[in-house]
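See structure below.
And now, subunit A:
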Amino acid sequence: MEVTETWYLVLSALLFSIGFFGLLVRRNPLVMFMCIELMLNAVNITFVAFSTALDDIAGRTAVFFVLVVAAAEVVVGLSLVVAIMRRRPALTADDLTALKG
Partner candidate 1 sequence: MADDTETADTETAETEAADTEAADQETAEEAAPEVETAYGCPVTYSRGQKVIHPSRGEWLDVAVQLLADGWNMCVDVTSVDYLSYGVARELPAGVNAERFEVVASFISHSRAERIRVRIQVPGDDPTVGSLYALYPGSDYLEREVFDLMGISFEGHPDMSRILMPETWQGHPLRKDYEVGVIPVQFKAPAGKGSE
Partner candidate 2 sequence: MVDLLVFLVSAAIILGGAIGVVLNNHPVRAALSLVASFFGVAVLFVAQGAHFLAFVQVVVYAGAIVVLILFVIMLLGVDRTEDIRFEPLAGQRSAAAVIAGMVLALVLGGLFLSGPGGSDGAVALTGTKSRTAPISQLNESDADVQLLAEDLFTRNVLAFEATALLLTIATVGAVVMVRNRGAEEVVVDEPGTARG
Partner candidate 3 sequence: MTLITNVQDQGLEGLDHNVITAPIEQLVNWARARSSWPATFGLACCAIEMMATGGSHYDLARLGMEVFRASPRQADVMIVAGRVSQKMAPVLRQIYDQMMEPKWVISMGVCASSGGMFNNYAIVQGVDQIVPVDVYAPGCPPGPETLLHAITTLHTKIETGELLQRRQETGAGANLTVEQLDGQGVSQVVQIGKKA
């Protein structure tokens, strides 16, 4: 049986859904981060799969950008978490209501 890109796409869809579910369910901000990373990875799989299927490098370039953006996102997000959690270590995402009107 040959592994076609459809396989990769199904895998990617599953991964994305799991990450999405986790993001909705978990309340620990750090775990929520991880779930976002899962979703980004699902996207990466798709990009590479298409890139291979279409014999086009552009998809891989996109993965590169996703990596960079993910790094930036983690840096900012984690610093937010640190800044907040320093004062309240037992925090969950439900408690992040500082921006509520």
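Basically, a contact is a pair of C-beta atoms (placed from the backbone, for glycine too) under 8 Å apart; a residue touches a chain by one contact, two chains touch by 3 or more; residues count from 1.
A word on the picks: all candidates are chains of the complex that A comes from, given by their letters.
Keep in mind it's a predicted model, so treat the numbers as computed, not measured.
Participant: Which one touches subunit A in this complex, out of 1, 2 or 3?
Facilitator: The single touching candidate among 1, 2 or 3 is 2.
Participant: Under the definition above, what is the set of subunit A residues touching candidate 2 in their complex?
Facilitator: Per the stated touch rule, the residues are 1-11, 13-22, 24-28, 30-31, 33-35, 37-38, 41, 44-45, 48-58, 60-61, 63-65, 67-76, 78-83, 85-86, 89-92, 94.
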